[in-house]
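Got a structure for you, written out below as structure tokens; questions coming shortly.
One protein chain is absent from this view; the other protein chains keep their places.
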Amino acid sequence: MPITFDTNLLIYLLDMIGIIACAIAGTTLAMYKRFDLFGCILVSMVGAIGGGTIRDVMLDRHPLFWMIDLNYVFVITTTSILCQMFFHRHRDIVGILKLFDAIGLAAFSVIGLTVALSVGASPLVAVMMAVLTSIAGGIMRDMICNEIPLVLQKEIYISASIIGSCLYLGLGSFSVDDWIKQSVALTSIFVIRMLAVRFDWHLPSIELRKSTNK
Amino acid sequence: MPITFDTNLLIYLLDMIGIIACAIAGTTLAMYKRFDLFGCILVSMVGAIGGGTIRDVMLDRHPLFWMIDLNYVFVITTTSILCQMFFHRHRDIVGILKLFDAIGLAAFSVIGLTVALSVGASPLVAVMMAVLTSIAGGIMRDMICNEIPLVLQKEIYISASIIGSCLYLGLGSFSVDDWIKQSVALTSIFVIRMLAVRFDWHLPSIELRKSTNK
Partner (left out) sequence: MPITFDTNLLIYLLDMIGIIACAIAGTTLAMYKRFDLFGCILVSMVGAIGGGTIRDVMLDRHPLFWMIDLNYVFVITTTSILCQMFFHRHRDIVGILKLFDAIGLAAFSVIGLTVALSVGASPLVAVMMAVLTSIAGGIMRDMICNEIPLVLQKEIYISASIIGSCLYLGLGSFSVDDWIKQSVALTSIFVIRMLAVRFDWHLPSIELRKSTNK
């Protein structure tokens, strides 16, 4: 009997940590924009479950994941209300928020990838769904708040999600167990993202500038 | 034989009044942004039927409501063209527009709620769909026009929709007739919204400020 490890519960927990990070980030941004109680909750909902919603709609998975498991809605609402009550202490948590956010990026990517593969999507589409699940919520949140989406700018974010997803798919060619693939993907995305935060990594622009004059 | 009253026709009429209000509001905003004839019509479409479209897509109801009943498209197009022709008289109608808008908020909420319940959504999801139907169109309209959505800011808007929806669901526990539930929800949402407009009510921020110094 092979040694196995059920990663589903772990991924669910990491997912919830990511949801909390998204809810805090969304609420904070919404409060800066002077949205009211429900405006803040709505923006944090969009940020936290918007990406997964678009993924489910594109893959025709109904009912949507948060309609089946109402914990998402409860966790986001509670987090947003608590965050609004203790908004002035927000600066204390920037560090932990980046940690949570990296955990969420890893969990969202692996969930998006496995969900897409489970409905028979091709590997390329699965990687796109991993990226979409991770970032579409944040992009929509920034669009509602009239900000240019941060994740599209100079940050190692999409790239971490793509690298982890490709590792997952690559290991699949060697018929590796699911839990190993998931662990490798989760760890690699988290580590790459945290290293990027720690050392302020940016993806270089690939524009070929004229190297001669001006 | 119990006394009943068919509220479906009433709700349809109120719905159309709300659609007209959304079309006028969308066209007016689009004209300020100097959009052309069709740009204005498109923005008013997004504002008027965008929320219901997102609701139908999320609940997997196909064909979408405005594809079955083309009256929506005709009413919006006609309203938008008339509004563009008589734009300079716009200031005369601000008052009536707020009235129409409150009627629309009530009708959209009740429709979103009942539609969600009819496809077996849980009460929490049904309330979310009521809110979504009422405000998602306006949010998308403001996003297209590069404005921060007004309904998320300091206005009693989402809250009116939530209160009316909860009243509807609460009355459902006492096996009250549908028309009573619908009438109570419609009236309460409309009255709360109009009182908020009249007395300039805002939802208080729930941020706990340090009450001592600075």
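Miscellaneous remarks
Letters A and B mark the chains as written, and numbering starts fresh at 1 in each.
Quick note on the criterion: a residue touches a chain if its C-beta (ideal position, glycine included) is under 8 Å from a C-beta of that chain, and two chains touch if they have at least 3 such contacts.
Predicted, not measured: the structure shown is a model, and the values here were computed from it.
Looking at A:10, A:82 or A:121, the residue that reaches the missing chain in the full complex is A:121.
Considering A:8, A:153 or A:187, the position touching the chain not shown turns out to be A:153 (whole complex).
Seen across the whole complex, the unshown chain contacts subunit A at 57-60, 121-122, 124-125, 128, 131, 135, 139, 143, 146-149, 151-155, 158-159, 162, 202-210. The omitted chain makes contact with subunit B at the following residues, 30-31, 33-39, 42-43, 53, 57, 60, 62-64, 67, 70, 73, 81, 84-88, 143-146.
Convention: only the chains that are shown with their structure count from here on.
Rotation angle, subunit A onto subunit B, C-alpha superposition: 120 degrees, expressed as a multiple of 5. With centres defined as mean CA coordinates, subunit B is found 31 Å away from subunit A.
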